[in-house]
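For this depiction, one protein chain was excluded, whereas all remaining protein chains were kept in their positions.
Right after this comes chain A.
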Amino acid sequence: MSSKSEPAHRFRRANLLHIPESDLLCKNGCGFYGNPAWQGYCSKCHKELYQKSKHSNVPELKSKYSRRSPSQTSGESPDSSFLTFSKFEEKKRHQSEKRAKTIKSIIKRTSTFKEAAAHSGWKEQRHMSFESQKVNRDFGEFLKTLREPAAQDVKKHIHVLIDRVQKYTDRSIDEASELIQDFYQAVGERFETHPAFQGASPDQVEQLMNFTEKYLMTRLYKVLFGQISTEDEEKDLAIQKRIRSLNWVTAEHLGSDIDDKHPEVRDLIDKAITDIIEMDSKRAPQDKLSCIVRCSQNIFNILHVCHGGPASADEFLPALVFIVLKANPPLLQSNIKYITQFSNPSRLMSGEGGYYFTNLCCAVAFIENLTAESLNLSQDEFNRYLSGEAVPPGGYEQNAFLCEGLRLMYQNLAALSDLRQRHDKLMAEALSLREDMNKFKDTITKEVDLVLAKTPLIIQPYKIPPDIDLKVLPSVIREHVLQDRASSTWPTDVLLTEATLVDIENDQIAGQQAVEDSGCPLSASDIFIKQASSLKPKPEKVTHVLLEPSTTGTVETFHKVGEYSLDLGEFPHSHFVQM
């Protein structure tokens, strides 16, 4: 009863603190010490309470206790000779009550019997292990897919057999095996021939056979496997001891080229080991076999990583021996015997599972009969390794890596050093980036300086464009020019600019105007000359106006005007006129 141990535990903890004595007394107040194991009552009170509660007579019980306690407290001082008549009377009452209760309890008991009978079915269900319940459900589900008479038939047969096996526990394993093997055969034939199974497809029959085996063996596992493992306990221990004494054997000794330092291989080795150890926890033979198959597939994955291409038995068997040696699976011999005795023989005969199982048997046989010769060692070496006197080279590391904690440590160390390297690299790169940035800054500064030195910015006085016909000016600037003209003096040196020309060209109206003036089409240069001839000196302030960046693009053209005027300034005034 776990509920008992829990308060006991609490008590032990509580004992560390100081607790008043009153807390240690029987809860019933009878004056004796109570015990957590008896729910805080003294042994006597608890016993009575327990017996009463068994008959679910709690309320009456309480009243009885309340009566009992004063008698007990008086009993605490027996030498006080206080045995009064009242006490005697109470005792009598007590006894008569007791008698009444026995009769009551007899009546009660019959009812509890009935209840027990009603609950027995439920109890059996509860006693079934988790696996049995699961297989029970699955099997039930599957049977639903079958026709009713077939399902009934299968169920009936299986239950008869389960009863038979469970009842006669004193029969030997071989007899039980024969019984079950005969059952497989009979059921197999029945599924083929019996009219109830006529409608089933071959697939369904196969599934049915599988489920029958699984259900049967899961239910009978405890009885049968228990018997095997007791009978073969010595064999199990012997192989376990043998494997332990061979813990120094490396893959190399076995002629296998498994590279157990490779991280991927290591993971796969772990998986294979887990699979083969898991075998012991399964119940049905086919589940045990599928563990072996999974283990074998992992071994093939290992071999694939190690040397690619499909592996043959020449490579597989040594690898399997290696895995078995490293795994040291529990109850190996018992499991093998169980599978051999209780699996459907067709499974062991032909299927993939059968093949790998055979290989496992071979591996075990090999380990049992392992000699110095089979490991390519001298007898002397072999003996020394076996006795633990010496450790073969590499053997220590190999086993160290098989220790989970150490391996984790190595992995973490590797991860850390990798992280450190990456961090260093990152820092180095950051530094070189900073250097590059500095260098870049320097070169840019230098280049800019150089360019500045080569092309000094000399602001030359602008040659002010002459007063031009306002008509050819874009309307935006026109105002400025007018303003300036009104309030300024004229510079002496006046030049005509080409930009004016451009503006003229752009301005068609201006062109047309010119045509009208002369009466015949004029070339740009004609206009140029014409206008140049009508030039008037322009006020100096105009320069200022033109340089100022303004909102419109047209002013920018005027800015250019200023530049052009620089170039044109080379030409003497007279040239223009001649043109």
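A few comments on the model shown:
What we mean here is this: a contact is a pair of C-beta atoms (placed from the backbone, for glycine too) under 8 Å apart; a residue touches a chain by one contact, two chains touch by 3 or more; residues count from 1.
Note that contacts and distances are computed from a predicted model.
UniProt records the chain missing from this view under the protein name "Ras-related protein Rab-21", selected from "AP-1 complex subunit gamma", "UreD-domain-containing protein", "Ras-related protein Rab-21" or "Mitochondrial import inner membrane translocase subunit". Here one chain is not drawn; of A:Glu192, A:Glu233, A:Asp418 or A:Glu479, the residue touching it is A:Glu192.
Residue-wise, the contact with the chain that is not shown comes from A:Met349, picked out of A:Met349, A:Ala428 or A:Leu450. Within the complete assembly, A:Glu373 is the residue of A:Glu231, A:Glu373, A:Glu429 or A:Asp442 that touches the hidden chain. Which of A:Leu179, A:Leu386 or A:Val476 touches the hidden chain is settled by the complete complex: it is A:Leu179. For chain A, the list of residues touching the undisplayed chain reads 153, 156-157, 160-161, 164, 178-179, 182-183, 185-186, 188-190, 192, 194-195, 255, 297, 300-301, 303-304, 308-314, 316-318, 349-352, 355-356, 358, 361-362, 365-366, 369, 373-374.
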